[in-house]
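Handing you a structure now.
Removed: one protein chain of the complex. Kept in place: all other protein chains.
Then we have chain A:
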Amino acid sequence: MSRFIIPLIAVVLFYLEPVFSLFSPVTIGQNEYTLVPRLVIVFLIFITVYYSRKQAIIYGIVFGLLYDMYHIDIIGVYTFLYPVICYLTAFIIRQVHRHILTVMALSIVMIALVEIFSYLFASLISLTTIGFDDFLSSRLLPTLIANSIFVGMFGYLFKQLFDKSGEQLAGI
């Protein structure tokens, strides 16, 4: 059962990301805020913590590659970033208590890391000229808020899903 449901959820989240980004940027008052949906990486982090690190890294490579080829047209950015984030999560979660709130907080931190890395990459190849302050206020913060809503809503469900599947392979 879980063999099919995990890829299915990942695919659905992958397709939902660009749908949410159709609504962005959001204009509130004078300022424009860019919200970047990072649903797939949140799911990957939960796979890493509650299911299996190896599987998470494989999913990370596959979805990173699809993401690069379909959206970014620069192959290699997310293909690299997704597995590395999974690896890092697995490394950190071994050091701390595996409580649901810890995992939620960890996934927010990881989203921030992904955002900062993608900002550094974008400025490196001059896709963007905005400064770091601007990036923090108009992009990182709104993104983190929007994604923490998602994590708060679905984090517990994800945990239940992996608990039910009964295969506690995490942390291998």
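In this section, a residue touches a chain if its C-beta (ideal position, glycine included) is under 8 Å from a C-beta of that chain, and two chains touch if they have at least 3 such contacts; residues count from 1.
Following the convention adopted for this analysis, contacts and distances are computed from a predicted model.
Student: If you had to name the missing chain as UniProt does, which of "Heme lyase CcmF/NrfE family subunit", "Multiple sugar transport system permease protein", "Carbon-monoxide dehydrogenase large subunit" or "Cell shape-determining protein MreC" would it be?
Tutor: Looking only at the record, the undisplayed chain corresponds to "Cell shape-determining protein MreC".
Student: Pick from A:Val96, A:Leu127 or A:Leu157: which residue touches the chain that isn't shown?
Tutor: A:Leu127
Student: Kindly note down the residues of chain A that lie in touch with the hidden chain.
Tutor: So the residues of chain A touching the missing chain come out as 11, 15-27, 32, 34, 36-37, 66-67, 69-77, 79-80, 91, 94, 118, 122, 125-130.
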